[in-house]
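Every protein chain except one is present and positioned as in the full complex.
Right after this comes subunit A.
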Amino acid sequence: MAATPSLSGPSDLDQSSQSDQSASSRSNNRSLRVAEKERKKNEAEDPFVLALKYFSDVEAGTPVQGNDDVERNMVLVEKVAYSKGLTPEAVSIMLEFSMSLCMGTTLCARVLKCLIPATVVPQEAVVRAVVWLGVRKIPVGTQILFIKWVLTVFDMIDAKDQLRAVYGFIFNFVTDENLCPYICHLLYLLTRKESVRVFRVRKLLELQSRLGRQPFLLSLLSLYKVFCPELVTLSIPSRVKSGFRNHNSPWKSALIAVQKRNGAQVASSISLASAIKTKPRKRKHCHLVLPVLSSVVSKRAQTEPSSSRKVVPLVQVHSFAQLLENMHRIELPAQMGSLLGSSLALQYLDCVQDESALLRLNFWLGYALHEEFLFCGDGGASQDSEDALQFLNTLLSTQHFLQEGFSCSEAFLFKFLNVWDGSLLRPQILGLLSNIPVVPSSQIGQLLFEPLMQLYFTSSLFFKCGLMECLNNMLLKWLTWHSVYALEDDLDISLNSHTSINMTLSGFKDSVMELVDFVGRLASLGLRLEGCHSLLLSFILDFYETVCDTFLKYGLPLVVMPPPGVFYPALLATDPVSVDRLAYIMYRYKVNLTSAKSQKQLTEQAFHISRQTFREFNHYAAVMVNCLWNSKMFQPDMGIQLGEELLLKSNVPQYGTSFDLIHHPAFMSYAVDFHQRCWPGRKDMDLNSLKCSKLWSWYQEYLFSQGYDGLKQFVQSNICRQLTAGDSLPT
């Protein structure tokens, strides 16, 4: 018996705090020094402090049976733990007492169960306890309980560097079949890129062959794969059931209660530590609520920035200047999802060279997206909820901020498109889709085009328009990446600063070509099915406004002409805006092609725009000039051919003129208006009289003054005034 019996005996806690209060009120009148003395005296007499002293000083081998001191002190500690939580020192002492099996195994579990930290858990204590785990013969149940406790309070541990230092030591416990699931979870939280080693991968694979494809092993392996894809060749099944369960049951309610009582300073820790892999059935949208970037910090740590601590948790960084100062020693939170909500964290993510942060975020996101949208517990009944919407919006704004998509959202989208109904969260999904990085041309068809085709042709007009806009944005982003990352000399571009996907210029060109061709197909068939709807046409022309400028605006030596299925509906559209936009697009094509040609002659560069493209352009330009200007519609060499007899049968007089700028259905109203302005009083209308050269040029000016700049540019660049017909084009 080496106990130092506490003098005051088992005093009531409330009473003692009352006496504290009265003591402090009395001390107000005295000098500070006296107050300090008083406090120290109070502390020394505090039964709780004495109890802790008892547990730290107790001699090994002290019997528990019939030992009243132990029982009394234990009750005291439990009372404090459940009401206020234990201070870091108290946690250290009790953990040490428990894991060293000072008084045998009986008290061990009981102590662990009451280890409710008030603020933080000192890392050293956890490391020591892990060491004890290897040394002493602790019962299996208690071992598991300990690991569960570590998992629960993981985000309250004040630093992780030493824990990571004993990664290999912890890894050894993986072979213990009982501990394996929990150890895997702990390793999952501790793993960094440098901790992934061949022998560890081999060990896990060996375990997997023995235990079967256990979800916890798969989860850890897939994380390893994220860090080192070259080491883990195993294919991870697409539907891994929730990898890790919640282990916080013994502490959860107590922790929440204590944290509530202590104010919300660490309130979210419990959700941080536990939400990582919960079954969606139990907690709907557990991933969708972004974890708050918080925890880990104690007030103590904030007030005295100890020099011993090397890492700075991201949550302590409050300004950009601070971020710059601590750039090299940022500690990432266990819940990577919390980064999404914080702009500083994103700044960090954007400029940090270490890939592991992005990899971890990718991993977290990949699972969150998969679990919530592809593997729903309730069959997707509540999918349209606010949470899902907000989550995807946050993700979108993050991608917007970083100006690149996450590879996990890409992988998710390729799967999701295959089961998408086309309306669920449409704006968000299309937004994410437009952010995906360049897809290699060998896969683009199967991954992207097949599912999109099926959706596009079975969906409403509005979906068609939405998809067109999305594909236009996608192309814009690809072209922007190209113009930013293209290296001038070796024609090799790195498309994504972080994931270092390299693509050759020709590979990139192939992908862009595939995309443009695909949209061309969608556009011409869509226009046909929707009866050349002008809304759809407008979205399609948006796309071609991007396409026609690829060379000059984005420096990509590629010019693709629109298919006839787009050109003719636009040319013969009933609204003047479409015709005007087509004219603008043709004008830009001409500018691009001429400058490409002159540059080619100048530099003799390797790029080559095929003769066919020039031929197509010349043909389209000739058709436009003949149709709008020369009144030579339905000429034999034009794209639209109708039989002579058929045209005669239609009884349209001078059918050749029916699509010129006067008779074109889109401009007829302007012609009539102009006619009335010329001859205000005239009753009989003869539109053909506008054809005479002077009136014709006035009419032209009148049209241009109505805001048809595209038409103006097209006419000015393609038609010489002196000649009646003229296309001065490069061939």
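We take it that a residue touches a chain if its C-beta (ideal position, glycine included) is under 8 Å from a C-beta of that chain, and two chains touch if they have at least 3 such contacts; residues count from 1.
The working rule: contacts and distances are computed from a predicted model.
The listed choices are "DNA-directed RNA polymerases I and III subunit RPAC1", "Centromere protein M", "Aspartate--tRNA ligase, cytoplasmic" or "RING-type domain-containing protein"; the UniProt protein name belonging to the chain that is not shown reads "Centromere protein M". Interface note for the absent chain: among A:Gly341, A:Gly422, A:Gly507 or A:Pro557, the touching residue is A:Gly422.
Residue A:Ser222 is the one among A:Thr119, A:Ser222 or A:Ser511 that touches the chain missing from this view. Considering the whole complex, the residue from A:Arg210, A:His400, A:Arg528 or A:Arg615 that touches the absent chain is A:Arg528. Residue A:Leu447 is the one among A:Leu447, A:Met468 or A:Ala621 that touches the chain not shown. Of the residues in subunit A, those that touch the hidden partner chain are 222, 225-226, 229, 235-236, 238-240, 280-281, 359, 362-363, 366-367, 370, 373-381, 383-384, 407-408, 411-412, 414-415, 418-424, 446-447, 450-451, 453-454, 457-460, 499, 525, 528-529, 531.
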